[in-house]
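Removed from the display is one protein chain of the complex; every other protein chain stays in position.
In this document, chain identifiers A and B correspond to the written order of the chains, with residue numbering beginning at 1 in each.
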Amino acid sequence: MARLSVTDLSVTYRTGDGDLTAVDRVTFDIQDNEIFGIVGESGCGKSTLGDSFLQLLDENGSISGGSIVYDGMDLAAMTDRELADEVRGNKISMIFQDPNASLDPVYTVGQQLVETITKHLDMNKKAARERAIELLDDVGIPDPEDRIDNYPHSFSGGQLQRIVIAIALSCEPGLLIADEPTTGLDVSIQAQILDLLEELAESHETSIVMITHDLGVVAEICDRVGVMYAGNMVEIAPIQQLFDAPRHPYTQALLDSIPERHGMKEDLTVIPGHPPDLRQPPTGCRYNPRCDQVCGMECETGDVPPTYDVEGTDVMCYLYDEGVNEAYEGPTNIVAEPGGDD
Amino acid sequence: MSTETDTQTDIEIDEPGPFHEFYEAFSENRIAVFGLGLLAFLIIITLLADFIAPYSATAQNYDAVLEGPSMDHPMGTDELGRDIFSRVLFGYRIIFSITVGGVMMAFTMGTLLGLAAGYYGGWLDEFLMRGVDVLMSFPSLILALALIAAIGPSRWGIALVLGIAYTPIFARVARSESVSLSNEAFIRSLEVRGVSTPRILIAHMFPNVLGPLIVTVTLQLAFGILTTATLSFLGVGVQPPSPSLGLMLADGKDIIGRAWWMSLFPGVAIMLPVIAFNTIGDGLRDTFDPKQVRN
Partner (left out) sequence: MALLEVDGLSKHFVVNGGVVPRLLGTRKELQAIRNVSFEIEAGQTLGLVGESGAGKSTVGNVITRIYEPTNGTVRYNGANVHELSGSDLQAYRQSVQMVFQDPYTSLDPRYKIGRTIAEPLKIHTDLSKAERKERVSELLETVNLEPEHRDRYPHELSGGQLQRVSIATALALDPEFIILDEPVSALDVSVQARILNLLMELQEEYELSYLFISHNLGVIKHLCDHVAVMYLGEIVEQAPTGELFENPHHPYTEGLLNSVPQPQPGGSKSTDGLTGEIPSALNPPAGCSFHPRCSYATDQCSVDAPPLETLDSERKVACHHWDAVVADQADERSELTHSSVQNDGTK
């Protein structure tokens, strides 16, 4: 069953030089107990998408269309107040790249855990403290009874991220949004944190949205992945399928640019050009100016392509449309047209 | 000030690219623009004092002693019958030259010391900064009085005193900027490329710390005007008969009931440039805000 359904979601920033649609009509579901990866390069809109679930967007940004349905509620239509009272930290919580930024340096980690627990759960301070110690133990902080009274500065970066995860999971949320949670960490610590997230997702029956630029991290822990390019979700596929048979030309090029997928000293695949300026995105498919597989007029004109279902992969590309790509022989299954409201 | 570096490096002369952005940001700050206008006005009347002033600053006229403001004497006359308006104009000339001279001296010395201390670190840093601490532990007015007592009151003496008293302030600002800057990768990459240390300090560090320093310059100019006026007020500044705003204020204070114009106009005259420099300084500080510069 889908735990979170995002339909035709758009997020727009007002800037001095015109409106910028950072997330453009994105549709996807997150299943129960699933780790769903959102991957893409800087500026593709992945973090904006993550921030939009809890409406944590910058002041000049707002959800400009679509819905985010969680547990029967449309998060996109809720006010800030309602989200703070009913959803944030309670049903959906979020962790960020820099654990330091998520913890207040003047309170002990225990005080911060207890604060979150007593706010959302009906528990007295003593019970909350017990629970806090349990949680710290769960996330692998040694001697949690003693360390609970320490201040954030006495922990290492890896331990802080563990504590942030403990706080995020303290109220048993159904969904955890993790925005580049391991990016600042050393590889050995990153591996530990990824293991921890995987383990906790299972034991706490939490679904995770894993936002990252690192295809290695995606391959390591995600069940399904969405690839974003210039505000569009261009491909959604089960993890194995994405790496074995990437459908979208961008996904293919992205995978080909990773050194690990090439022999030593071999030339890496390079994507020509730059991502577009989203204030004036190209017509047609947003990837068409950089694409080496343009297959028809449609690629370069009109709106963005519809989403096609190709053997279980949702891909936003005309290559999989018999009407456009003459070389394509498979069945054409349009699952979503670009939203009609634009 | 920035032309100094441009002429040194003859490769390409900067276009006003970033300055245009700067201008736009600054011009949005209306109070600062007002301050700039006020300062421009003061500078113009000071430069043109010879043409504007109806009388000489020292010409005495015993037929017109302690006259109130009139068509002949827009700001009245003092007890020797000297025209206050003319004395204010020529007084500006003196107070500006002293203050600008002193602050520029402090700017040059303080910036050099601060940049070097921050860049080299180690014992040089310790030595220079402890010296700065010692200087700063005296209130600058007390320090100035002590120095004046040593070198005797004169126009350039005061400028020198201001220069010494304000050097620590510039050294502090330059050092803190220099410390963070010398850790930046581009400074290290210049070292690796074999760029000489004086060149790194002058051609690379200096332009990058100029923003905060200019703010300090404008704010110190405001203080400098006040300090110069105060020293004159206390009688250890510019010596009579040269027109001095501080001294005029002092002369007027005893007979303020009889001749209010003798105190009011010099007082306002001191206030105007202080307001101008302060508002410009605040505006510059907002404009140089690192967050805005980075974007």
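Things to note:
We take it that a residue touches a chain if its C-beta (ideal position, glycine included) is under 8 Å from a C-beta of that chain, and two chains touch if they have at least 3 such contacts.
Worth saying up front: this structure is predicted, and the values here are computed from it rather than measured.
The chain omitted from view is touched by exactly one of A:38, A:254, A:278 or A:319, namely A:254. If you put the hidden chain back, the residue from A:269, A:293 or A:332 that touches it is A:269. Against the chain not shown here, chain A presents residues 41-42, 156, 158-159, 186-192, 194-195, 213-220, 239-240, 243, 253-255, 257-262, 264-271, 274. Think of the hidden chain as still there; on chain B it touches residues 9-12, 14-15, 17-18, 126, 184-186, 188-196, 199, 204, 207-208, 294.
Just so it is clear, only the chains that are shown with their structure count from here on.
Centre-to-centre separation between chain A and chain B, using Cα means, comes to 54 Å.
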